[in-house]
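Every protein chain but one is kept in place in this view of the complex.
Order of writing sets the labels: A and B. Residues in every chain begin at 1.
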């Protein structure tokens, strides 16, 4: 049986670490180049703006490469992958790696779908700074069978932590496996971030937008494991506060953005 | 003159049928594959999530075919049709038909625009389970001249009911013609769903998102005519409740999603 004393269950990421990191993010205002899916572009940009970052979506391959060299961070999200977007992603990653811009992978729905799963495997060799995914996606990246529906529960994210550690060791990335409780690991150390509210799963793009935050926090100075955990903590804390006031998923999203804004401002 | 006693005016869909169907939908939580237009993807996903379904947008042709075989329902919306998306749609429909996945057509703006009108005519032969459109689009699919602007009024949806019946008989689909009053027909029987608020037409994508609900309700057991009517009733009832509280179209959308969530939960 797992217990807090069990070394397999990571310690909770301290609130004071998180608050310090949020202030650092707000002051740095990183420029985050997002190559993300069609469905979530607006909520992704709005979450970054609320947290104090500058989002930009530049998609033509030549421009994507130019822009990744100028940006502070790059997000690669496979949600509505197609051939044209895959070409832009490869150009942007190559340019980011040349310029030293950290890039983050969100491997949406890898597993059952062949094209994106093959593409994600190819990207793993290109030195991502971070990977943010749910339990099922982390397991699929490691070649394990998918858990199927209901993978976002806290239990499942803990079950995927060993795979997340292995993935971190294999790729050099900090890996965040998110669910009711989020776990973040660099392959050795790990943090737990509790408190994600299930109502957040009724708003499209909250996971994808969190990946954009993770990308932005990778641009900050300091231990990357802590910065990625701070990104997860910002979403979890804001989500918890917003869900406590929301009448449903419609009112949740505006309140979530307001809470992120206030937490990043240090006003909440 | 039409009157409630006239057989040409369908009876109102009973509220108790609607509530039973909403509960069934919430428990089934259908996985709805949406190939929809660029503008409304976010509101479409959020409406499905609020109602208890799982939306997914998978657009690369090979993956779209793989995914339609796994999904419970497929939505085809022609709003921002282009050649690449048309290819994905045909691959998804073929796969859906092979797997027995019901698919729903939203023929956005057919009539004046040649490319989509030709494509829509081609799709009509591919056995849609349902078609959701406004009066002008239904008439255009049947080769009648378009009514032009203002086609969403209740009168106009009733005027398009004969064309909707003919289209249902021709295609085998349940056809919903929506406006101030929605009419749903399987070519023989029909229901009326009153109560749609005009403020809903000031929020982009409410019609397109309703089509996604219709697609999801087609995955349920029971008479398809009743399930499609229940989808329309969920939007109409939630829209009426939301419009009664909203100060304008901005506050309407969050309230609409909250109302859909509460109605589907049986909490309202």
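In the analysis below, a residue touches a chain if its C-beta (ideal position, glycine included) is under 8 Å from a C-beta of that chain, and two chains touch if they have at least 3 such contacts.
Owing to the predicted nature of the structure, the values given are computational and were not obtained by experimental measurement.
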Among A:86, A:210, A:234 or A:253, contact with the omitted chain is made only by A:253
Among the options B:18, B:49, B:65 or B:81, the absent chain makes contact with B:81
Can you work out which residue in B:109, B:123 or B:218 touches the chain that's missing from view?
-> B:109
Considering the whole complex rather than only what is displayed, give the residues of chain A touching the chain that is not shown.
-> 38, 41-42, 45-46, 49-50, 54-60, 62-63, 66-67, 70, 84, 253-262
Which positions on chain B touch the chain that was left off?
-> 37-40, 42-43, 79-84, 109, 112-116, 149, 201-205, 246-251, 253-254
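Operating definition for what follows: only the chains that are shown with their structure count from here on.
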So what's the Cα centroid distance for chain A and chain B, whole Å?
-> 33
